[in-house]
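One protein chain is absent from this view; the other protein chains keep their places.
Here is chain A:
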Amino acid sequence: MKKILVTVKRVVDHNVRIRVRPDGSGVETSGVRMSMNPFCKHAVEAAVALVEAGKAEEVVVVSIGPKASNDVILTALAMGGTRGILIETEAALETLAIAKLLAAVVAEEQPDLVLLGKQAVDDDSNHVGQMLAALTGFAQATFASQIGVEEGALEVTREVDYGRVTVSVPLPAIVTADLRLNTPRNAALPMVMKARSKPLAVRPAADFGISLAPRLTIETVSPPSEREGGRIVASVPELAAAIAQDIAGMEAL
């Protein structure tokens, strides 16, 4: 394997308790801490580890978003990525448009493997890897918790509803990372400094000649219904009585 393309998205940090704007126009993102989508960190770690193990030569990092997305590309370069590409746009693109832009990058870069996160924790879509597989014709292996490299193929263990399944997919392939794939490294300061000198190309999204117009209208964004806290019981018999009462009131299914 020569080249791995890895995608990283800049999202509201997963530790932030988000706030829905009172006018229903969306989630407040200004003045909120942003960072690399956690699943993308696992994808970057997997890519860099493959290079370190001598299974691949180069890791190209791509992000699509506003100028500030530079910071997540730099984080990925500090983790060991070779070079970066920022596809710049101020618009909040739908996953289909993201996948189309990435397909254009795949056509240019001709990677053997594309590693993505399984989902972005802002919109929780879980789309882009699968869409990219459909658009490129590359083999698809989603929700990976283990990746092994074989001759011209990958052995991927996927997390599924009944447990795990191991499949063998031919290269070129698209793999989306689950959280148990690895433990992402924290880049040491010298690596962070070094990342700034690695190549980073910035290209406007509009230059790709792809229609990025949204297909959906977001009518409104609202907070979920609040749960009311309940009571604290003092003893196991009280707890058992409460559970017994609940069960007695359940509809038979």
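Following the convention adopted for this analysis, a contact is a pair of C-beta atoms (placed from the backbone, for glycine too) under 8 Å apart; a residue touches a chain by one contact, two chains touch by 3 or more; residues count from 1.
Just so we're on the same page, contacts and distances are computed from a predicted model.
Trainee: Please identify the absent chain by the protein name in its UniProt record; candidates are "Electron transfer flavoprotein subunit alpha", "Cytochrome c biosynthesis protein", "ATP synthase subunit b'" or "Sarcosine oxidase, delta subunit family".
Mentor: "Electron transfer flavoprotein subunit alpha"
Trainee: Looking beyond the chains shown, say which of A:Lys55, A:His127 or A:Arg185 touches the absent one.
Mentor: A:His127
Trainee: Of A:Met34, A:Leu96 or A:Val149, which one is in contact with the hidden chain?
Mentor: A:Leu96
Trainee: Contact with the hidden chain only, please: which chain A residues?
Mentor: Within chain A, the residues touching the omitted chain are 12, 14, 17-18, 20, 27, 94-96, 99, 118-119, 121-135, 139-143, 145, 155, 157, 159-170, 178-180, 214-224, 227, 229-244, 246-247, 250-251, 253.
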